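Report on the following structure.
The complex appears here without one of its protein chains, the remainder shown in place.
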Amino acid sequence: MDSMTIIAVASIVIAGITTGFGTMGPALAEGRAVATALTSLAQQPDASATITRTLFVGLAMIESTAIYCFVVSMILIFANPFWNYSIALTAGK
Amino acid sequence: MDSMTIIAVASIVIAGITTGFGTMGPALAEGRAVATALTSLAQQPDASATITRTLFVGLAMIESTAIYCFVVSMILIFANPFWNYSIALTAGK
Amino acid sequence: MDSMTIIAVASIVIAGITTGFGTMGPALAEGRAVATALTSLAQQPDASATITRTLFVGLAMIESTAIYCFVVSMILIFANPFWNYSIALTAGK
Amino acid sequence: MDSMTIIAVASIVIAGITTGFGTMGPALAEGRAVATALTSLAQQPDASATITRTLFVGLAMIESTAIYCFVVSMILIFANPFWNYSIALTAGK
Amino acid sequence: MDSMTIIAVASIVIAGITTGFGTMGPALAEGRAVATALTSLAQQPDASATITRTLFVGLAMIESTAIYCFVVSMILIFANPFWNYSIALTAGK
Amino acid sequence: MDSMTIIAVASIVIAGITTGFGTMGPALAEGRAVATALTSLAQQPDASATITRTLFVGLAMIESTAIYCFVVSMILIFANPFWNYSIALTAGK
Amino acid sequence: MDSMTIIAVASIVIAGITTGFGTMGPALAEGRAVATALTSLAQQPDASATITRTLFVGLAMIESTAIYCFVVSMILIFANPFWNYSIALTAGK
Amino acid sequence: MDSMTIIAVASIVIAGITTGFGTMGPALAEGRAVATALTSLAQQPDASATITRTLFVGLAMIESTAIYCFVVSMILIFANPFWNYSIALTAGK
Amino acid sequence: MDSMTIIAVASIVIAGITTGFGTMGPALAEGRAVATALTSLAQQPDASATITRTLFVGLAMIESTAIYCFVVSMILIFANPFWNYSIALTAGK
Amino acid sequence: MDSMTIIAVASIVIAGITTGFGTMGPALAEGRAVATALTSLAQQPDASATITRTLFVGLAMIESTAIYCFVVSMILIFANPFWNYSIALTAGK
Amino acid sequence: MDSMTIIAVASIVIAGITTGFGTMGPALAEGRAVATALTSLAQQPDASATITRTLFVGLAMIESTAIYCFVVSMILIFANPFWNYSIALTAGK
Amino acid sequence: MDSMTIIAVASIVIAGITTGFGTMGPALAEGRAVATALTSLAQQPDASATITRTLFVGLAMIESTAIYCFVVSMILIFANPFWNYSIALTAGK
Amino acid sequence: MDSMTIIAVASIVIAGITTGFGTMGPALAEGRAVATALTSLAQQPDASATITRTLFVGLAMIESTAIYCFVVSMILIFANPFWNYSIALTAGK
Partner (left out) sequence: MDSMTIIAVASIVIAGITTGFGTMGPALAEGRAVATALTSLAQQPDASATITRTLFVGLAMIESTAIYCFVVSMILIFANPFWNYSIALTAGK
C-alpha cells in the first residue's frame, strides 16, 4: 500500500466512525431533553413559554457537540491537510 | 490488494457501520420521546396541541443526527472524493 | 484473493451486520413506544384517538431509521457501485 | 482458499449472525410490549379491545425488523448475487 | 485446509452460535411476558381468560424469533447449499 | 492439522459454548418467572391454581429454548453430518 | 502439535468453560427465586406450603439447565467420541 | 512445546478460570439470598423458622453450582484422563 | 510506510476519535442538566431566573470539556508540532 | 521457552487471576449481605440475635467460594502436580 | 520506523485518548452536580446562595480532574521530555 | 527472552493486576456497607452499638478478600517459588 | 526499536492512560458527593455548616486517589528511574 491509499483509507474510516458514534451521545441527550420537556408541559401547561425556550437553547447546545463531530468528518473528507499535502507531493514529483 | 480495492472495501465497510450503528442512538432517543409524549397525552389530554408540536420539533432535531450518518454513508458510496481521485488516476494512466 | 472476491465478501459481511445490528435500536425503541401507548390507553381510554395517532407517527419515524439500514444493505447487495465498477473492469479487459 | 470458498464462508457466517443477533432486539421489544399489554389488561379490562388491537399493530411493526434480518439471511443463503456470479464465472470457464 | 473442511467448520460454528445466542433474547422476553402475566393474574383474577389468551399469542410471536434462529441452524447443518455444491463438485471431479 | 481434527475441535468447542451460554438466558428467564409466581402466590393465594398452571406452561416454553441449544450440542457431538462424511471419506480411501 | 493433543486441549478448555460460565446463569436465577420465596414467606406466612412447593419445582427446572452444562462437560472429559475415535485410530495403526 | 506441556498448561489455566469465574455467580446469588432473608427476618420475626429453613435449602442448591465448578477444577488438576493417558504414553515408550 | 504517512494517519485517527468519543460525555451531561432544568421549571416556575442562570453556567462548564477535545483535534489536524517537524526535516533534506 | 518455564508462567498468571477476580464476587456479595443486615438491624433492633446469626452463617457460605479460589491459587503455587512432575522429569534426566 | 516516529505517534495517540476519554468522567459528574443543583433550587429557592456556592466549589474540584488530563495532553504534545531528548540526540549526531 | 526474564515479567504483571483489580470488589463492597451503616445510624441512632459492631465484623470479612489478593501479590514478588527455583538453577550451573 | 525508545513509548502511553482513566472514578465520585450535598442542603439548610465540612473532607479524600494517579504519571514522565538508568548507560558507553 502506498502512502496516499493509507491516508485515504484512514480518512474514510475515521470520518464514518466519528459521525456514526459521535452522534449517539447527542441523540440520546436530545431524546432525554425532549422527553422531560413533554413531561413538564403535561405537568405545568402554563409555563410552556419558558419551558419551550429553555428546551430550544438546550437542544442547540447539545446539537453543537454533534456538529463538532460532523465538522471533523467533513474536514477529513473534503479539506484534509494531510491528503492535500500528499497530492501536492505526488503532483510535484 | 491494489489501492482501489482497499478504498472500495473501506468505503463499503464504513458506509454500513456508520448507518448501522449511527441510527441506534436516534432510534432509542425517538422511542423515548414518543413514549413520554404518549404518557403526557394520557395525563393531560388538554395540552395535546403543545405536546404534539414540541414532540415534532424534538423528533426533527433527533432525526437530524440520524440523517448526518445517512449522508456520510451516501457520500462514501456515491460521492467519495478519494475513490473519484483514484479512478481519475487509473483513467489518466 | 483477487479484488472482486474481497469486495464481494466485504459487501456480504456489511450488508448482514448493518441490518442485523441496525434493527436492534429501532426494535427496542418501537417496543418502548408501543408499551407506553398501551399503558396510556389503560390509563386514559378516552384519549385513544390522539394516542393512537401520535403512536403511529412516532412508529413511522422510528421505523425510518430501520429502513435506512435496510436500504444500505440492499444497495450493497444489489446496486453496489464498487462491485459494478469492478465487473465492468473485468468485462472490459 | 479459492474465491468461491471465501464467499461461501462469508455468506454462512453472516447469515447466521444476522439472524442470531438481529432477532435479539425484536424479541426483547415484543416481550416488553406483551408484558405491558398484560399489565394494562389487568388494570383496565374494559379497554381490552383497543389494547389488543394496538398491541397487534405494534407487534407487527416490531416483527417487521426481525423479518428484515431473516430476509437478508435467506437472500445470502439462497439468492446471493455474488455467489451466483462466481458460479457463472466458474461454469463459463 | 481444503475448501470443504472450511465450509464444514464455518457451518458448525455458526449453527451453534446462532442457536446459542439467538435464543437468549427470546428466552428473556418470554420470561418477562410470563412474569407479567402472573402479576396480572394475581392482581385481576377475573380477567384470566383475556390475559391467558393474550399471553399465548405473545409467546407465539416471541417464540417465532427463536424458531428463525433454530431454522437457520438446521438449514446450515442439514440443507446447506454451499456444502451440497462442494460435495457435488467433489463427486463430479 | 488434518481436516478431521479441525472438524472435531470445532464440534467440541461449539457444543460446549452453545450449551454453556445458551442456557444462561433460559435460566435467568425461568428465575424471573418463578420469582414472580412466588410474589403472586403471596399476594393472591386464592388464584394459586391459575397461577401455577400459567407458570408451568410458561416454564415449558422457556425451557424449549434451552432444549434447542442442548439438541444442537448433542447433534454436533453424536450425529454430526460433517464428521460422518469425513469418516466415510477416510474409510473409503 | 499432533491431532490427539489438540483434541485433548480443546476438550479440557471447553469442559471448564462450559461449567464455569454455564453455571453462572442458573446460580443467579436460583438466587433470585430463593430471594423472592423468602420475601413471599415473610409477607404471607400462611401460604408457606404452596410457596415452598412452587419454589422447589422452579429450582428443579432452573437446576436442570446447570445440569445440561455439567453433563456436556462430563461427556467431553470422560465419554468424548472424537477422543475415543482418535485413540482407536492410534491403537489401530 | 511438546504435547504434555500443552496439556499441563491448558489444565492449569482452565482449572483456575473455572473456579475463579464460576464462583462469581453463586457468590452473588448467595449474597442476594442472604440479604433477602435478613430483610424478611426483620419484617416478620415470627416466621424465622420457615425462613431459615428455606434459606438453607436454597443456599445448598446455589452452592451446588459452585461445587460443580470446583469439582471440574479438581478433576482437571488431580484426575485428568488426558494427562494420565499422555503420561502412560510417555512411560510406555 | 514512511514516517510522515504514519504520523499523518495517527493524527487523522486520533483527531476523529477524540472528537467522536470525547463529545459523548458532555452531550449526555448537558442532556441531563437540561432535562432537570425543565423539570425544575415545571415544578417551581417562580424561580425561573435563578434556574436559567445556574443552568447556563453549568452548561458552559460542561461544554468546556467538549471544547478541550475539539481543541486537541484541531491542534492535531492544523498545528501538529510532530508533523511540522517532519515536514521541516523533509524540506531540509 | 522450555516446558518448565511455560508451566511456571501459566501457574503464576492463573494463580493471580483466580484470586484477583474470584474474590470480586464474594466481596460484593458480602457487602450486600452486611448492608442488608445493617438495614434490618435499624428496622427491627429486637431481632438482632436472629439477624446476626443468620448473617454469620451466610457470610461463612459466601466466604467459602472465595476460599475455593484462594485454595486453587495456593495449590497452583505450592502444590502443583504438573510442576512437580516436570521437576522430577528434569531431576531424573 | 525510526525511533522518533514511534515516539511522535505514541505522543499523538495518547494525547488524544487522554483528553478524549479523560473528560468523559468529569463531564458526566458535572452534569450530575448541575442537575442536582437545579432540583435543589426548585425545591428550596431560599437557600440559593449556599447551593450556588457549594455547586461552584464542587464544579471546580471536578473540573480539576479534567484539567489534569488536559495538562498531560499538552505536556505530551508541547513539552515532551522524551521527544526533546531524541531531537537533541538527532541534532547532536 | 530467557526463562528468568519471562518468569520475572509474568510475576510483575500478575502482582499488579491481582492487587489492582482484586481490590475493586472489596472497595465497592465496603463502600456499600459503610453507606448502609450511615443510613441505619441516621434512622435508628439508639441501635448504634449493634450497628457499629456488625459493621466492623462485616468490614473485616470483606477486607479479608482484599488481603488474599495482596498476599498473593506479595508472594509473587518476594517469595515466588518458581523464581527461587530458577535462581537456584542458574546459580547451580 | 532500541531499548530507550521502547521505555520512552511505554512511559508516554502509561502516563496518559493512568491519568486519563484514573481520574474517571474520582470525578464520578466527586460528582456524586457534590450532588448529594446539594440535595442535603436543600432538605436541611440549617445543617449547612456540618454538611459543607463533611463534604470538603470527603472531597479531599476522593481527590487524593486522583492525585495518586497524577503523581504516578508525573514520576513516569519526569522522574522515571528506568529512563534515567538507560540514559546513564548510554552516556557511560
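First chain written, first letter: the chains are A, B, C, D, E, F, G, H, I, J, K, L and M, and each begins at residue 1.
As a working rule, a contact is a pair of C-beta atoms (placed from the backbone, for glycine too) under 8 Å apart; a residue touches a chain by one contact, two chains touch by 3 or more.
These figures come from a predicted structure and were not determined experimentally.
Footprint of the hidden chain on chain M, which residues?
So the residues of chain M touching the unseen chain are 1, 3, 6-7, 10-11, 13-15, 17-19, 21-22, 24-26, 28-33, 35-37, 39-41, 43-44, 46-47, 50-51, 54-55, 58-59, 61-62, 64-66, 68-69, 72-73, 75-76, 80-82, 85-86.
Tell me where the left-out chain touches chain L, residue by residue.
1-2, 4-5, 8-9, 11-13, 15-17, 19-21, 23-39, 41-43, 45, 48, 52, 55-56, 59, 63, 66, 69-70, 73, 77-78, 83, 87
What we mean here is this: only the chains that are shown with their structure count from here on.
Distance between chain E and chain L based on Cα centroids, please, to the nearest Å.
Inter-chain centre distance comes to 44 Å.
Could you please state the distance in Å, as a whole number, between where the Cα atoms of chain H are centred and where those of chain M are centred?
Each chain reduced to its C-alpha mean, chain H and chain M end up 38 Å apart.
Counting only residues that touch at least two other chains, what does the list for chain K look like?
Within chain K, residues 1, 11, 13, 15, 17, 19, 21, 24-26, 28, 30-33, 35-37, 39, 41, 43, 55, 59, 66, 69, 73 contact more than one other chain.
I'd like to see which chains touch which, written out pair by pair.
The set of touching chain pairs is A-B, A-I, B-C, C-D, D-E, E-F, F-G, G-H, H-J, I-K, J-L, K-M.
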